[in-house]
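All protein chains but one are shown in place.
Chain naming follows the written order as A and B, and within any one chain the residues start at number 1.
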Amino acid sequence: LSFENPVFGQFAFYSGIVICKTMAMSLLTSVTRMKNRAFANPEDYKLRGKPGDEGKPVTNATVERIRRCHLNDLENVIPFVLIGLLYVCTKPDPSTALMHFRAFTGLRIFHTFAYLIPLP
Amino acid sequence: LSFENPVFGQFAFYSGIVICKTMAMSLLTSVTRMKNRAFANPEDYKLRGKPGDEGKPVTNATVERIRRCHLNDLENVIPFVLIGLLYVCTKPDPSTALMHFRAFTGLRIFHTFAYLIPLP
Partner (left out) sequence: LSFENPVFGQFAFYSGIVICKTMAMSLLTSVTRMKNRAFANPEDYKLRGKPGDEGKPVTNATVERIRRCHLNDLENVIPFVLIGLLYVCTKPDPSTALMHFRAFTGLRIFHTFAYLIPLP
């Protein structure tokens, strides 16, 4: 486990991408909550909630979709990184390992777009 | 941190089991959603939702139970793997370490069955 090992370097690169993608969902949730004025906490929706709904939390379909996508990332990306770390320790064939890392990263990014663009 | 270290090998084995168990909950959620036609996304419940409920998301008690169990796994299994990795680096006594890994793995599998089989 050091950057002299090329497989570890590639693992670190692709893990970094998928972890950053997962954390970007937090930002997207925040922005969507602001835009739709749909807040989870009373102190937020009292001050800035939808006009006429000041007393109640507002559930917004887009916010909930992004949160489901974020949770799905947690359920899949974190196990990928942990299993990947153990996998790197088994001294795998570099090209096989790289193929797995690329496939997972590509499919995760595809999943995010596919999930967040609702079918008409 | 290499497979020449027997404690790391055992840690990798038991971590693999509990992470796979956690990921199996995703599959169980999918299958239960299909069987009960209880979907979270409009594009799914419009096409395949319960007859007469086409326009609304259906919340199913079994699906929600499996999702709570999955979240509970994330809350416990991931910290176990991360703390376990740091623990392996402290060069622990192999038999003590093995006992901890086995106890956690056994209890997690017991927890899943205990949680998913509702009391009558």
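Structure notes:
Just so it is clear, a contact is a pair of C-beta atoms (placed from the backbone, for glycine too) under 8 Å apart; a residue touches a chain by one contact, two chains touch by 3 or more.
All of these numbers come straight from a predicted model, not from anything done at the bench.
Contact with the omitted chain, checked across B:I17, B:A40, B:L74 or B:L98, is made by B:L74.
When the full complex is taken into account, the listed residue touching the unshown chain is A:H70, out of A:R33, A:H70 or A:R108. The chain not shown here is touched by just one of B:L1, B:A40 or B:V58, and that residue is B:L1. What subunit A contributes to its contact with the hidden chain is residues 1-3, 8, 12, 15-16, 19, 22-23, 25-26, 40-43, 70-71, 74, 78, 81-82, 85.
In the full complex, subunit B makes contact with the omitted chain through residues 1, 61, 65, 68, 71, 74-76, 78-79, 82-83, 85-86, 89-90, 118-119.
Operating definition for what follows: only the chains that are shown with their structure count from here on.
Distance between chain centres (mean CA atoms), subunit A to subunit B: 18 Å.
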